[in-house]
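First, the structure itself, so that you have it in front of you.
Only a single protein chain was left out; the remaining protein chains are all shown in position.
Lettered A, B and C in written order, each chain numbered from 1.
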Amino acid sequence: MSNQVDLNADVGESYGAFRIGADDEILSYVTSANIACGWHAGDPLVMGRTVELASRAGAGIGAHPGFPDLLGFGRRNLQISRDEAKAYVLYQIGALEAFVRRTGQSLQHVKLHGAMYNLVSKDAVLASAVIEGILEYDPDLILVAFSGSRFAQLAHEAGLPVAHEVFADRAYAPDGTLVSRTSEGALIKDAETAAARALRMITDGLVQASDGQDIQVRPDTICIHGDTPGAVSFARAVREALENAGVRIRPLREFIG
Amino acid sequence: MSNQVDLNADVGESYGAFRIGADDEILSYVTSANIACGWHAGDPLVMGRTVELASRAGAGIGAHPGFPDLLGFGRRNLQISRDEAKAYVLYQIGALEAFVRRTGQSLQHVKLHGAMYNLVSKDAVLASAVIEGILEYDPDLILVAFSGSRFAQLAHEAGLPVAHEVFADRAYAPDGTLVSRTSEGALIKDAETAAARALRMITDGLVQASDGQDIQVRPDTICIHGDTPGAVSFARAVREALENAGVRIRPLREFIG
Amino acid sequence: MSNQVDLNADVGESYGAFRIGADDEILSYVTSANIACGWHAGDPLVMGRTVELASRAGAGIGAHPGFPDLLGFGRRNLQISRDEAKAYVLYQIGALEAFVRRTGQSLQHVKLHGAMYNLVSKDAVLASAVIEGILEYDPDLILVAFSGSRFAQLAHEAGLPVAHEVFADRAYAPDGTLVSRTSEGALIKDAETAAARALRMITDGLVQASDGQDIQVRPDTICIHGDTPGAVSFARAVREALENAGVRIRPLREFIG
Partner (left out) sequence: MSNQVDLNADVGESYGAFRIGADDEILSYVTSANIACGWHAGDPLVMGRTVELASRAGAGIGAHPGFPDLLGFGRRNLQISRDEAKAYVLYQIGALEAFVRRTGQSLQHVKLHGAMYNLVSKDAVLASAVIEGILEYDPDLILVAFSGSRFAQLAHEAGLPVAHEVFADRAYAPDGTLVSRTSEGALIKDAETAAARALRMITDGLVQASDGQDIQVRPDTICIHGDTPGAVSFARAVREALENAGVRIRPLREFIG
């Protein structure tokens, strides 16, 4: 099916004296960086540093907007309106871009964070609001959206470049959604297993769901978690396995849009 | 000396359910709008609405960055570093510009808010940090700075277009700074007196200080307060007095830079 | 059924320079004050002032905890855990009590705010967490809960004094819940109609639902909205109508618990 893929990771999640993640190490394995924009994580100093770090590492730079919930790290659902969804995303994209400009680069992509990612994936009203905001801001920005989601479909129909995202270290339900983190077997902790799943998604466009059936996915980009113990060695293992199998690891901007 | 001037006012200071100011009325009298960026006041919905309001009113649109102190409305000094000053201003300018872009306009100016305005006016280290940030973002942005301040001078030397700001409703100390709000006579509450002072600043470049001596000012733009009782009628009175005296009231972009 | 009732209102909702409500006027008509605790509204200075104001007005003083969502004024659902619900309520009660102590009074009641009120009313897990927190803090605190709600029932079973709350200016659905604010006819804007409904609830324990059928309610306290236009005259009209009908308006502490 394909022999190329992007690897993306959330970075820039520190906040003031609060440190999270091993950004510089993770950035040597991924090709796209989702940078927190100061709402669920990140602050202006961290954003500036992370943009430079990602830029030097050659990673595509992405805005990673989330809910205004630093206390919950953007992982708790918040009931926002259509107008709020659009304005919150615009605000955060603009804030990040202020730090991108001086690197001589431009923003590559937008990926929503945590509970906002999940909520907008399946809510057509919020999805269209976010799409509208991104189109107004810059219609060339690539939207990273869950493979097969309503959000991905609506963005494609609206003319936005879309990168379909898959998860190598998460179990899929038969309906194509992710098995909840709290369910047994939801997390695939073995890097080799994860790499094998990633490889099959890339070469065949298929992943085995929790009921044993295969489901179709479109793996433009694979999410690499950066804030778990062992995240760095996991990232390295997945990357090496893919490269050994002949997959080219490239930033989204080189093959999407 | 001159027969033109800009009138600027702070707008977009509401926050969620908390409402401040009579923005639509004030915007019919001023030519430049300083729009809060969500830190000391304002939120993404308010920013979007205020940008549209200002745009429809024909006002030049400005970013109005302040300290991260919503509780203190950005009016309390906060001891920030050089890097923080630069990053905080960049963040807020970028966030606001996200809402300007869709109007087809571009950002006209930057004016710091409250305690940040006062602190940076006289601190050369912070001033140069803010100037550096604005230059990296967009060297055509006009900086609104206190007339005669070190900040204004440094920005001019660095090549940034500078609009010198004067206050028609505030008493000046002999050294050219403003008399503290808490001192008697600091505020000029009579609109006619304020208008007469404004007119003299524009025509002669002079204002009478609290000791009776004249001091020199450069009135590119006059600050009009929007959140005090009677603010709207004050704004109207000042504007009418200036127009009756033949002064042209124009946005900064038409005569600065 | 009864000839006494408490009237409660949300007060202390200002935040820094942001002013909301006519607290001193409202406090002359109600007998219990729900004071915001700095999360969805209110700040320490406002809390201190409002506690004194309520104390001088003779109103029972209540903590009014809400979601950590100042931007949304605590009106948006936030998905919190059992432990968070308990800890968030404890934190806010303690913070408010610090200002009550010096008045020589003690805290009378707790009433949750906005989206937290609605969520906990019907979610038994969160309800029991909040009840557990209040019991640990002070088992004599009166809980104000929606009349007929699961929350009220669970609190009663757990031994907490409960004041059942009714709404005179809101339409009731046939199942005893409030008709959503966004539905037509949800708000009863005429003070006389509201007063008549309040009176019938007090004397007969009945209110006519939106389908014309009567439903049973237990009106220990009536919610008086303080932040709407005309709130003060509405409060006065309801109070006068009740007093003219011989109902005694008394703080909760005098007849509950």
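Convention: contacts are C-beta pairs under 8 Å (C-beta built on N, C-alpha and C of every residue); 3 or more make two chains touch, one makes a residue touch a chain.
Remember, it's a predicted structure, so these values are computed and weren't measured experimentally.
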Seminar exercise, completed: For the full complex, contacts between the hidden chain and the displayed ones involve A, B, C
For this session: May I ask which residue of C:Ile93, C:Leu154, C:Ala194 or C:Ile256 touches the chain that does not appear here?
Result: C:Ile93
Problem set entry | Which of B:Ala22, B:Ala57 or B:Leu78 contacts the chain that the document leaves out | B:Leu78
Exercise. For the full complex, which residue in A:Gly12, A:Gly48, A:Gly72 or A:Gly94 touches the chain that was left out?
Worked result: A:Gly72
Exercise. Given the full complex, what residues of subunit B touch the hidden partner chain?
Worked result: 68-69, 71-72, 76-80, 115
Problem set entry | Residue ranges of subunit A at the interface with the undisplayed chain | 15-20, 41, 43, 70-73, 75
Exercise. In the whole complex, what residues of subunit C lie against the chain that is missing from view?
Worked result: 38, 43-45, 47-48, 83-84, 87-88, 90-99, 101-102, 136-137
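To be clear about the criterion, only the chains that are shown with their structure count from here on.
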Exercise. Can you give the whole-Å distance between the Cα centres of subunit A and subunit C?
Worked result: 43
Exercise. Considering subunit C alone, which of its residues make contact with at least two other chains?
Worked result: 71-72
